[in-house]
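Here the complex is missing a single protein chain, while all its other protein chains stay put.
And now, chain A:
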Amino acid sequence: MDALMNLLPEFWTATGETLYIVAATLFFGGIGGLIVGLGLYLTRGGSILENKPVFVVLNVLVNLIRPIPFIIFLAAAQPLARSVTGSGIGNDAVIFTISLAASFAMGRIVEQNLLTVTPGVIDAARSMGAGPIRIIFTVLLPEALGPLILGFTFIFVALVDMSAVSGIVGGGGLGNFAIQYGYRQYEPVVTWAAVLLIIILVQLVQFLGNSLARKALRR
């Protein structure tokens, strides 16, 4: 317990880092996920922007990247992170790599959520003279909003999970804190404190996501 008390400043710093990494990756990965998901949905056969080559490329890319264990992806994508963020290590590099991985994971979820929108509703919008861009923003996304919020809540947990191994490439956060000060120093209380905070964080976000989704679905 004393160990934890002595480490409180580091603990709060780590908490802040986790929040920063997760918020940034939720933003970038969320946008990336929407783009990938919309791309998959719109270019598939029979959809409004049907385009087989684009669909096949996106689909293969998603299937290739998603199964790679994140800890390996983090190492493998390091050169790419370096060329984009200027450094292969640290929180910015971690944010880049998580956002990239999350875009593809989220893309699949977004695609599945969009597929729940009745195709007839899109027919109706087309019959009223709406074009593809208008259909995306006034029909597809609003109609799928409830499931999309739940999808983003789901991916939030995955982001917390991914951020935990950021220490591998010099990133911070609660995962790194638990390993560095808890596991390696034989201080289980320190580890559990980090675990507890992560559980609370996830519960809060899940609750928020559920209630927003309920509001969107009006149930």
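To be clear about the criterion, a contact is a pair of C-beta atoms (placed from the backbone, for glycine too) under 8 Å apart; a residue touches a chain by one contact, two chains touch by 3 or more; residues count from 1.
The criterion applied here is as follows: contacts and distances are computed from a predicted model.
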### Query
For the chain that is missing from this picture, which UniProt protein name fits: "RNA polymerase subunit sigma-24", "Fe-S cluster assembly protein SufB", "Methionine ABC transporter ATP-binding protein" or "Septum site-determining protein MinD"?
"Methionine ABC transporter ATP-binding protein"
### Query
Which listed residue, A:19, A:145, A:179 or A:212, touches the chain dropped from view?
A:145
### Query
Among A:130, A:179, A:195 or A:212, which residue is in contact with the omitted chain in the full complex?
A:130
### Query
Hey, which chain A residues sit against the chain that's not shown?
118, 120-121, 123-131, 134, 138-139, 142-143, 145, 216, 218
